[in-house]
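Heads up, one of the protein chains got dropped from this complex, but the rest are sitting where they should.
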Amino acid sequence: MAVATKTLANPIQSIVRHSADPSARFWYRFLQNRQAVLGGCVLTLIVLMALAAPLIAPGDPSRIVLGERENPPSLDHLFGTDRLGRDVFGRIVWGARVSLGISLLAVSLGSMIGILLGAVAGYASGMTDALITRAIDVMLALPTFFLLVTIQSLFPPSVMNVIVIIGITSWMAIARIVRGQFLTMKEREFVEAARCLGVRPARIVFRHILPNVSSQIIVFFTLGIADAVLVESALSFLGLGVPPYQASWGNMLNDGQIGILSGTWWVAFFPGLMILLTALSINFLGDGLQESLFK
Amino acid sequence: MQTYTIFARLAIFVILASVILVGCGAPPTVAPPPTQPPAAAPTQPPAAAPTQPPAATKPPTVAPTQPPPTQPAGGTVIWGYLQEPSRLNPIVAPDVVTKWLIETIFDGLVAINDKMEIIPELATTWDISADGKVYTFKLRTDVKWHDGKPLTADDVKFTYDSIIDPKQPNTIAKSDYALVDKIEAVDPATVRITLKSANSSFLSKLAVGIAPKALLEGQQLDTAVFNRKPVGTGAFMVQEWAAGQKVVLVANPNYFRGKPKIDRLIWQVIPDSNVLTVQLVNGDIDGALIIDPKDLAKFQNNAKYKVYESIGANTYIGFNNENPLFTDPRVRQALNYGLDKKAIIDQIVGGQGIWSTSEILAGTWAYNSNVNKYEYDPAKAKSLLDAAGWKVGASGVREKEGKPFKFTLLTNAGDKLREGIALFARQQWSDLGVNMDVQFLEANTFVNDRVLKSNFEAIFLASSVNVDPDFLSRRWSCAAMQNGNNFLRWCSPDVDKLLAQGIALTAQADRKKVYDQVQQIITDASPIVPIYYPKTLWAFKSTLKGIVPSPINIFWNADQWSY
Partner (left out) sequence: MSRYILGRLLQAIPLFFLITLIAFGLLHLAPGDPATLLYGTEMTPDQRAQIRAAWGLDEPLPVQYVKWLGNLLRGDMGRSFVDGRPALLVIAERIPATLQLTLSGLLFALVLGLSVGIVAALKPHSALGYASTFFSTFFYSLPNFWLALLLILFFSVWLKVLPSAGIESLRGETGLADRLAHLAMPAFVVSLREMGRLIRFTRASLLDVMSQDYIRTALGKGLTMRVVTLRHALRNALIPVVTLLGLSLPQLLSGAIVVETIFAWPGIGRLVVDSAFQRNYTVLMGEIVMVSLVVIAGNLLADVAYAVIDPRIRYGK
């Protein structure tokens, strides 16, 4: 890729680099990207932390202990306590489950919708394509804010609402990508061959074309999770996110924002840091995937 | 179509952007030259206070006009708040925030002072007929509108007629004036209001600002251009209103109480409460509400600021008293005993609250301090629940006839204190074996769809600050279940009888006895769990003098403020 050619010092490297096995090639390139590897490791740690919540932070993270309000970080409370005496560390660990879970589910929802619609639009073309493209345009033009307000006021506020909101406002990008890919792939010989063989269109879409688009989807999915974590925090900041008694990084940030300017910085600092770390590592990972999958 | 065109387009884009940036700046406002602080500040002659708190019938003595200020006046007061006013027209401004500012631009027949007493304003004296139905007001003759025209009784008549007019929809509470039979402008300085029946709370409803008939007659008031460029009789006049940003008021040199000592009052909009505090700390604004008690520490022991406090409305957990869970008063009392209000006030609210037992504000004349305070007594709460048939089941949750004691508390999202208290209550009551879920709803949905439609099991909200105790009939009378605000669905014929007596009697001491009884009955029945009256706190720069906090409006005497 660089203009100057690189001399290969290591023959093993050259073997792996040009090996016929795509996954070997992929891993080789991926592992060379230090940032991506670091991102992957950090992310794994965070996910492990979330899964191990009952072990690392036993007890009820939402237990209000008025006597211990707003203690700075100490040995008892690694990240201090918030204004109701709840342990910030415990809430971060349990909140990881909520924030990561929401992001994962929301992006899954968005991807499923987007892939389905994009594939159908790209493959079917004609009226169906036109309709779906119009739907994408409509969703893109609708300012999402009062969609948020509408959904949050119609249904009792909950984690599910947040997942649905993020899901249905984020499917458009992947739909466009998938549609574009399908438009080009449709004309390829292997698809024509499948058609001649009489394979049903649905099967062609899902068994034949879609796997070729999978790299794009994986990258999009990964980067989407980082976006979703940020969106969840913004929603909670505006008061439209996860309800207060269930810790999530977003609503912890909301809780603690007054602390930033009034001296109890730890209540908002740590959740913000976690969001940053998570989004950063996911983005590095996604970038690394993108580079390694497409060369 | 190569590099040239692309770069040309980028360049045009950048130039366009810069032009918009620089060009779209509003012309720099000509800031007034910084005023010289008066070298020696001679003490101000004390503000003329009304002689005695008038009972509803006795006409008060005429308030002497302010002697003109004896020191160089001046200065700007910048007040910051989270939102801007809606319509600066007293007839169509039902929201509390707008009313704060309206007070400085308009005057009413009477005004309410910091002790929630009725004092004369545009009316010098008034006379109430023996049957209590006819109120005759004598107006001041030296009052001019901001545009120079004199105030007359026609303006008063116009104002009240417009409020009642069903063709003017968005007015302040019409039900307050439902009793008015007719209003007459007897002569340019006399107004007569005739009621359909005697009501001693009526006088307190006459603090509404008076609007000029000449400028508003015949218009649809809620869309009038006047609402943006109002003309009143008050101490300040609107100079400029930059939408979403600020409202700039200047002193009215012809104000009947004398020109205000400060030159300008600016209301600045700062939607984020953290940033509001920062602005005050940095001195960018001169005063603001302290919204979160945690910020109090910054201002309290700080020589640069002075903190003023007043009392706010009763904040309570209310039950839907028609819900089978809550029909038994013992259950409601149990929940009342089972909530540690002291912990809430001391810990969650940071000490900035006063124990509440009633909708009526502590410290006002009608407040009854001798009712049951429902001190924290979990043992008693448990025995009351047992007595009411709710026995603790296997899972720790109480049950009766197989149904668990489970309900949902609704409140509005976005208020940290409320969140904390609601979650704390949940924890406390779960210790009693009551399973309460909390839902934080968006404010508009909460009020419109749940509270006002009684579509709830329990709610957590604040009441309102009212001058006259008769507002209890809007909240608790049986009639109010249909026509009023009795969304809590509790009433009692005894209370209704007493409330009717309350408005029929005229001497304050007599009325007090009645309302004391009302509070006694209500507190014993415990249809709500009153928790606390939040202390309303303001911080102003200590160089600003003359501020007297009032539960209703901090600006009530803004014409007396000075540096």
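Order as written gives the chain letters A and B; numbering starts at 1 within each chain.
The rule is short, and it goes like this: a residue touches a chain if its C-beta (ideal position, glycine included) is under 8 Å from a C-beta of that chain, and two chains touch if they have at least 3 such contacts.
Only a predicted model underlies this, so the values are computations on that prediction, with no experimental measurement involved.
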Quiz item: Per the definition of touch given earlier, which of A:Cys41, A:Val65, A:Leu140 or A:Ala193 contacts the omitted chain?
Solution: A:Leu140
Quiz item: Where the complex has a chain not shown, which of A:Ala226, A:Val242 or A:Leu289 is the residue touching it?
Solution: A:Ala226
Quiz item: For the chain left off this view, which of B:Thr141, B:Ser369 or B:Ser464 is in contact with it?
Solution: B:Ser464
Quiz item: Which positions on chain B touch the chain that was left off?
Solution: 2-3, 6-7, 9-10, 14, 17-18, 20-22, 24-26, 28-29, 31-32, 34, 76, 78, 83, 86-87, 92, 94-96, 166, 169-170, 173-175, 222-224, 227-228, 242-246, 266, 268-272, 274-275, 278-279, 281-282, 284-285, 442-445, 447-449, 451-452, 461, 463-464, 474, 482-485, 487
Self-check item: Hidden partner interface residues of chain A, rising order
Solution: 1-3, 35, 130, 134, 137-138, 140-143, 145-147, 149-150, 153-154, 226, 230, 233-234, 237-238, 253, 257, 260-261, 268, 272, 275-276, 279-280, 282-284, 287
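Keep in mind that, in the parts below, only the chains that are shown with their structure count from here on.
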Quiz prompt | Euclidean distance of C-alpha centroids - chain A vs chain B, Å | solution = 45
Quiz prompt | Partner chain B, residues of chain A touching it in the complex | solution = 62-64, 66-67, 69, 83-84, 149, 152-153, 156-157, 239-240, 243-245, 255, 257-258, 260-262, 264
Practice problem: Name, in rising order, each residue of chain B that touches chain A in their complex. | Solution: 273-275, 277-278, 292, 294-295, 298, 343, 347-348, 413-414, 416, 419-420, 423-424, 426-427, 438-442, 444-445, 449
